[in-house]
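Only one protein chain is missing; all other protein chains are in place.
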Amino acid sequence: MADRVRNTPEPSRELLSEADIGRVVDRIAHQILEKTRGAREVTLLGIPTRGVPLSVRLAERIRSFEGVDVPHGALDVTLYRDDLRLRGARPLGPTSVPSGGIDGRRVILVDDVLYSGRTVRAALNALYDVGRPLQVQLAVLVDRGHRELPIRADYVGKNIPTSHSEKVSVLLREVDDRDAVLLAGGEPQKPSTGGDK
Amino acid sequence: MSREREAVNSWLIKNASVLGRRNADIAITDGVITAVGEGLDAPEGAEILDASGLVALPGLVDLHTHLREPGREDAETVESGSRAAALGGYTAVCAMANTSPVADTAGVVEQVWRLGRDAGLVDVQPIGAVTVGLAGEQMAELGAMADSAAKVRIFSDDGFCVADPKMMRRALEYVKAFGGVIAQHAEEPRLTGGAQMHEGEYSARLGLAGWPAVAEEAIIARDCLLTGHVDSRLHVCHVSTAGSVEILRWAKSKGWRVTAEVCPHHLLLTDERAATYDPVNKVNPPLRTDADIEALRAGLAEGVIDAVATDHAPHAAEDKECEWAAARPGMLGLQTALSIVVKTMVEPGLLDWDGVAERMSRTPARIAGLEGHGLDPAPGVPANLTLIDPNASWTVVPNELASLSRNTPYSAMTFPATVRATFLRGEATVLDGKATK
């Protein structure tokens, strides 16, 4: 959802640099290995757009640390969103579930920003239409607070307390031109309708 | 307008532009014009009407009106259609025969004629059917209709073509006995089965079966030849194609007694109108192309096409608010005809006001054999007149039209020229742009 950054004229401040993001991804990869005892039965599912490259990076880190090949894929949640009638039809993102499926797997959903929790809610619904995982965990690069649903992340790259009027934008090389986490705005604006990050 | 109207058929119309040529007063006494000139005194008991800025024409004559009575009084009656005609500047209309029952006997034509007299807004001249029930198989009693009180002179199966060449030849020959004329709806039915619109670019795109120009032209050519062969009179209804104009020009060059009419909608609208699939644009013959419009306008200016006729065809809502193919063809025309002629012919300089009088009054009256109509204002002539404001404009609002039906394709369009007054034998049927009864 960080396409939004291109429409953001106000000056923004860098919260995480490219190097910071690299360290954060390393740390989450280690935490996953630790918490899942060597990433056993783990399947990573990135939520498009930027959750997908993040899940790929996590899988790469896990392989380089422990030599484990973690199945990873993409899970688009657009068709499960609760705000389609408010915001109009959006192009769908890709969905690709690894060939082994997710039944009996420890699925880790990966997204760039955790905010209202509505995206994760949609992802959980989407996930249960795909199969029956053993367990579901959530990994995010940034948690900016303001939850509207009882949802929390198992792995958090960085907690960034924000106001509603601020915008957090995650840039990733695979999608954007560089790696960075930016914070913009701060002046009062209309409250979020949810689903925003 | 609380003035007592019934007794008044004496007028002094002051300072009208007569035929758009010279300003003059017109004095009317007991329904007859008594003087035309400057500074006239009002006849005794006359009302005075200031016509400054208005053009005075002989009352318009429509060769082609569908009044729907008897049979479809929900769509139009002789009275409502007569009112629309008067508001359009007409003092006489020829009522087509495709009523229910069909006007194919002396009884039906006399009924229509009497209804017109009773309404008293325009002279309603019935047209008789050529064949019984318009079926094209057995000739109707043309002589009986001619001898009836209605004195029918035009015969037409309009709505259908007299397609059988032998029937057409016989009809043309037969009406010579009483000075009749066959008004042909030129449409070769074998080329228009299921046809919905002009065959061309739009029909191809819209998937509507095409009505090819040649289906009209082939019949016109055949009938011109037949007319020449039997030395009778042919009138061609609603000419719609450039090719038809050429054939008519050729036929007239032979000296054959052929006349033709064009409808206002064929001078203005094209087949592009079908793209909305709103059947208000469905008419027979169909709207055609820009090239046809250009040829029709030129033909009308030149006189190859003799007259403008409305083909006023009211239809009830359920016959138009439906799928295109299920809709009946036809559109209202009486109240918009003059304005469209002004827009398409006068404004571009193709006709002047005298030309309008020629194409919409004098010539159609002559074709129909209507006595007392189509005569320029002059002493001794019945006071059938219309007064037109050439500088006014108006916007068509379907619900404000006098017809019982609403099927006008001109909704929300703005046109030049308004009819301010119409006089039928000295009686004002329209005053201040409103019908008097």
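Labels A and B are assigned to the chains in the order they are written; within every chain, residues are numbered from 1.
Note that in this section a residue touches a chain if its C-beta (ideal position, glycine included) is under 8 Å from a C-beta of that chain, and two chains touch if they have at least 3 such contacts.
Basically, contacts and distances are computed from a predicted model.
One subunit of the complex is not drawn; among "Putative mRNA 3-end processing factor", "ABC transporter permease", "Aspartate carbamoyltransferase" or "MacB-like core domain-containing protein", its UniProt record names it "Aspartate carbamoyltransferase". Taking the complete complex into account, A:R87 is the one of A:R23, A:R40 or A:R87 that touches the chain left out.
Considering A:L79, A:I151 or A:V175, the position touching the chain not shown turns out to be A:L79 (whole complex). The chain that is not drawn here is touched, among residues B:A327, B:V381 or B:L401, by B:A327.
Taking the complete complex into account, B:A204 is the one of B:I48, B:A204, B:A378 or B:V397 that touches the chain left out. Where subunit B meets the chain that is not shown, the touching residues are 196, 199-210, 212, 276-278, 318-327. By the touch rule set out above, subunit A reaches the unshown chain at residues 76, 79-80, 83-97, 101, 125, 128-131.
Everything that follows uses one rule, which is that only the chains that are shown with their structure count from here on.
Annotation: 75 Å between the Cα-based centres of subunit A and subunit B.
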